[in-house]
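The other protein chains are all here in position, but one chain of the complex has been omitted.
As written, the chains take the letters A, B and C, and residue 1 is the first residue of each chain.
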Amino acid sequence: MIRILYFASLREAIGQSAEQLVLPPGVSSVGALYAHLAGRGGAWEALARFKNLRVAVNQKMADMDAAVRDGDEVAFFPPVTGG
Amino acid sequence: MIRILYFASLREAIGQSAEQLVLPPGVSSVGALYAHLAGRGGAWEALARFKNLRVAVNQKMADMDAAVRDGDEVAFFPPVTGG
Amino acid sequence: MSVSVQQQDFDVGAEIAALTAGRPQIGAVASFVGLVRDANDGAGVSRMELEHYPGMTEKALEDIVAEARTRWDIMDVRVIHRYGPLRPGERIVLVIVAGAHRGEAFAACEFIMDYLKTRAPFWKKEKTAAGERWVEAREADDEAVRRWSS
Partner (left out) sequence: MSVSVQQQDFDVGAEIAALTAGRPQIGAVASFVGLVRDANDGAGVSRMELEHYPGMTEKALEDIVAEARTRWDIMDVRVIHRYGPLRPGERIVLVIVAGAHRGEAFAACEFIMDYLKTRAPFWKKEKTAAGERWVEAREADDEAVRRWSS
């Protein structure tokens, strides 16, 4: 089981801020997880529509090659705009 | 008549902070005034001893070529160290 | 070092005083305060909502401060970033850097702000006359952070 989080405009587009997911067979990287989620269609198509999407794994910035393992927290969000 | 000011370590070396002076004939620049004052000898020799002496004419930074006229305020001081 | 992510406002003078109290080795304090502006991208802004990623935000800010401390010889840092609803004129963020000399304090303070703008998970949503909109990331902020890599 992994925990997936969505923030800001992506959260609004997908219509939820968090979900739990049993890692599907063969999904062991951020890129593979992203493809799996976007492939669900419906609201999750937002993932493909958003430019420059950022990812964090276990609350650290990561890239598409980063590993994803059972128990991880993976967050997707648009470029940050604080400060 | 001009007003001459000395500050900080130069003031201490000369032993006074201000003096009035009738501009001597031929003294029309900061450089000439400086030579005149240093030439007095005694405490005024400090003027020659101080390195990197700074000058202000009428409260604006100036250099040795700057003109000095009757009524001016001329200040000599070491490099500044505020802030 | 101390990082806070909070809804409530902060007192800049009190924070600087707390950071420097009893530490007379400190000669230089550079600080930055970011405020909500009443206009952005050509539209009036009447309100702002700052969303963040609780947990990651604090870690990201602490990592940025730790990085600044490896780059410059500074003595202490304080970062406060607010979230939640804010109005124009309200304070959003405070960065204070204390050190012996001003050059390093200034550089570290600006570095922390530049990294914070591109690495700390905060997102601004503005309310304008035309409705609500998420603030877009600025290319200028990416440029600002790239300077520090050269």
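The criterion applied here is as follows: a contact is a pair of C-beta atoms (placed from the backbone, for glycine too) under 8 Å apart; a residue touches a chain by one contact, two chains touch by 3 or more.
Computed from a predicted model, the values in this text were never measured in an experiment.
Participant: Given the contact rule set out at the top, which of the displayed chains would the hidden chain touch in the full complex?
Facilitator: Those shown chains that the absent chain touches are B, C.
Participant: If the hidden chain were put back, which of C:D38, C:D73 or C:E136 would touch it?
Facilitator: Spelled out, the listed residue whose C-beta touches the missing chain is C:D38.
Participant: Go through chain B and note every residue touching the omitted chain.
Facilitator: Looking at chain B, the ones touching the missing chain are residues 5, 7-9, 52, 56, 59-61, 75, 77-83.
Participant: Residue by residue, what part of chain C touches the chain that was omitted?
Facilitator: Residue positions of chain C that touch the missing chain: 11-14, 16-17, 20, 22-39, 88-89, 100-103, 105-106, 109-110, 113, 140, 144.
Rule of thumb we're sticking to: only the chains that are shown with their structure count from here on.
Participant: Counting in whole Å, what is the centre-to-centre distance of chain B and chain C, each centre being its mean C-alpha position?
Facilitator: A distance of 48 Å separates the two centres.
Participant: Calculate how many whole Å lie between the centre of chain A and the centre of chain B, each centre taken as the average of the chain's C-alpha atoms.
Facilitator: Measuring from centre to centre gives 72 Å for this pair.
Participant: Return the residues of chain C touching two or more other chains; collapse runs of consecutive numbers into ranges.
Facilitator: Within chain C, no residue touches at least two other chains.
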